[in-house]
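Below you'll find the structure, written out as structure tokens, and then a few comments.
The other protein chains are all here in position, but one chain of the complex has been omitted.
Take a look at chain A:
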Amino acid sequence: MAAAGGVSTDDVPILQAENLTSNVKSVYYSRTFLSIIGGVVAGIWGFTGLMGFVFYFLIMMVASIGLLAKSKFSVQAYFDSWTRISIEGVFGGLMSFVLFWTFAYDIVHIF
């Protein structure tokens, strides 16, 4: 058969799907937890308006650097693209951030 011959150059890379799913889930858990903690810190600090969102993206940037360090700066060994570890999940945690931000601000500064 033809497929048993040489390796075709347009093959997609073969990855371990279970391990990739586990890694992506781990990244998602980390980002969600840090969104919640960032919201609590922003609320206690007293951030309002645009300053809170700047704080959120700052935390997400530090989290991306931490996740890169966790993968020992070799992204190709653990993920299928750079955006998996640096960009994916950043906007998903924004709602959790705003929820805990307003909640902590109300507890500390209003009630």
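As a working rule, a contact is a pair of C-beta atoms (placed from the backbone, for glycine too) under 8 Å apart; a residue touches a chain by one contact, two chains touch by 3 or more; residues count from 1.
Just so it is clear, contacts and distances are computed from a predicted model.
From the set "Trafficking protein particle complex subunit", "LSM complex subunit LSM3", "Pre-mRNA-splicing factor SLT11" or "Membrane magnesium transporter", the protein name that UniProt assigns to the chain left out of the figure is "Membrane magnesium transporter". Residue-wise, the contact with the chain that is not shown comes from A:I107, picked out of A:V54, A:I87 or A:I107.
Although one chain is hidden here, its contacts on chain A can still be listed: residues 1, 3-4, 7-8, 11, 14-16, 19-20, 22-23, 25-27, 29-30, 33-34, 37-38, 40-41, 44-46, 59, 62-63, 66-67, 69-71, 76-80, 104, 107-109.
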